[in-house]
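Just dropping this structure here.
Only a single protein chain was left out; the remaining protein chains are all shown in position.
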Amino acid sequence: MFESRSALDMYRAEAATDGADGRRALRLGEIGGSHLVQLGVYPGGAARVAAAVRPILGEPLPESSVLAVTTSERLIMRIAPDQYWVVGGESALDTRLRSAVPADAGCVTSLDAARTRLLIEGHAARALLARLVAIDLHPTVFPIGSFAQTGIHHVGGLLLKVGEDRYEFFSLRTFAASIWEVLLDAARPFGYEISLLKSA
Amino acid sequence: MLRIPCPHCGLRDYTEFLYAGDASKQRPAHGSAEWRAWYEHVFLFDNPKGAHLEYWQHVQGCRQWLVLERDTSTNSVGRAWLARQGTGS
Partner (left out) sequence: MIRGGTRLPSGGRINRARSLSFTFEGRQLTGYEGDTLASALLANGLRLVGRSFKYHRPRGMLAAGVEEANGLLTLGIGAGLTPNVPATSTELCEGLTCQRQNGWPSVEFDLMSITGRLASLFEAGFYYKTFMGPRRGSWMFYERFIRRAAGLGSATHLPDHDRYETCNAFSDVLVIGSGPAGLAAARAAGRSGCRVTLVEQDFLLGGSLLRAPIQSPDEELRRSLEADVGTLPNVEILRRTTAIGIYDGLTAVLVERRDPLRPDPAKGEAREIVITLRTGAIVHAEGAIERPLIFGNNDLPGVMLASAVRTYLNRYALTLGNRILIATNNDSAWATAIDVAATGAHVTLADERSTANAPLHEAARRAGIEVCLSTHLVQARGGRTVRSAQLRIGDAATTRWIDCDLIAMSGGWSPTVHLTSHTGVRPVHDAGIGAMVPGPWPTGVIGAGAVLGTGSHGDLLSDGHTAGTTAARWAGALGDTGEPQGTHQNWTTGWAKAVQNRARAGSKAFVDFQNDVTTDDLALAHEEGYESLEHLKRYTTLGMGTDQGKTSNAAAAQLMAELRGIDPAVTGSTTYRPPYTPVSVGALAGRSIGEHFRPTRRTPMHDWHLANGATMIEAGPWLRPYFYAWAGASAASAYVPEMTMVRTGVGISDISSLGKIEVQGPDAAEFLDRIYVNNFASLPVGKARYGVMLNDDGIVLDDGTTARFSEFTYFMTTTTAQAGEVMSRLEFLLQTAWTDLRVQVLSVTDRWAGMSVAGPLSRQALTLALPGIDFSNDALPHMGICEHAIEGTLVRVLRLSFSGELAYEVYVPADRGIAIWETILEQAAPLGIRPYGLEALASLRIEKGHVAGLELDHRTTLEDLGLAKLASRKKAFVGRELKERAELKSPDRWSLVGLECLDGDARLRGGAILFSKEDAIQGHGRGYITSVTWSTVLKKTIALALYSGGLRHEGEEIVCAYPLRNEQVRARIVSPMFIDPSGERLHV
C-alpha cells in the first residue's frame, strides 16, 4: 500500500493557541476520509444523467446553485449549471456513477485528493471567515446548507456551512498549506484548537 | 468595488472574475476562411461611452462565462446572464 498523506502533514505538530481573552473560540482542522466526485453533463444530456444517477444518489440532482443537498451518506452540490459535486465516504462512488451515466450524456471524474477539506468551527467562526471571504454569512442570507465558491486570500475554493458555527472550506490541495497558514494567522486573536489528520 | 450578479452564484465582488472584453461582437464561425471577419473580430473594437456588453468569467466561483451589461461612463452594472445563452438580450 502506498501511504496517503495530507497536504497539511507538516503542521501536525502545530499547537493550540489561546486568544487575546485567554480562550479558544475556534477549532480548525482537516476533515479526512471523504471522496469527491465531479459529475459533468453534456449539452442535451441533463435528463438522462439525472435519471441515471438518481438510484445511486437516492436524491434528485439539486436545482439550487446555493444550497447543498445533504443526506446521511453524502452531500450533493450544483457547482455550475452543468456540473455537480458529490462528496461521500464511499470509495467506489466514482466507478458506480461512471458505469451508470451514459457516456454520451455526461462524465464522472474523481477529484479525490484534489481538494483539502478544512474545518472552521466555533463561536468565532463567522468572525474569522469575515476576515477572509467576501461572502455575506449572515444567517438569513447564508443558512445552514449554503455553499459558495469564492476565494480566500486570492485562492478559489468552496465554502460550505454545515452547522450553526461550523463551516468547511474545500481548498485546492496545492494551496491548502498556504490557506492553512493564513487561517491560523487570522485566528490568533480568537484562539484555536487544532484537529489535523493522523498520518497513516 | 464593482459587484457582478453571477447568474449561478449570486452577487459577487468583481475581483472574483476575469474580464475578457466586448461581448457584443459575433465570433466568425469556426473554420470560416473570411480573413477580414477574423481580423475585425480580433482587432477592431468600439470604445463606447455608456452601455457596454462584456464577457466576464467567474474564475473563483462557478467558472461560468457571463455576459454583463455595464455602463462605461458610470460603472453601473446591469443584468448578467450565462454566455452560453447567447449575447442577445
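Structure notes:
The letters A and B name the chains in turn, as written, and every chain counts its residues from 1.
Everything that follows uses one rule, which is that contacts are C-beta pairs under 8 Å (C-beta built on N, C-alpha and C of every residue); 3 or more make two chains touch, one makes a residue touch a chain.
All figures in this text were calculated on a predicted structure; none of them were measured in a lab.
Listed residues A:125, A:179 or A:194: the one in touch with the omitted chain is A:179. Residues of subunit A in contact with the chain left out of this view: 1-7, 9-10, 19-20, 38, 40-45, 82-83, 103-104, 106-107, 109-115, 130-131, 133-136, 138, 141, 153-155, 172-175, 177-179, 181-182, 185-189.
In the full complex, subunit B makes contact with the omitted chain through residues 1-3, 13-14, 18, 20, 27, 30-35, 38-39, 41-43, 55, 57, 59, 63-65, 74-77, 82-84.
The working rule: only the chains that are shown with their structure count from here on.
If each chain is reduced to the centroid of its CA atoms, subunit A and subunit B end up 30 Å from each other.
Across the complex, subunit B meets subunit A through its residues 8-10, 12-13, 15-16, 59-64, 82, 84. Partner subunit B is touched in their complex by these residues of subunit A: 65-66, 79-81, 83, 134, 148-151, 156.
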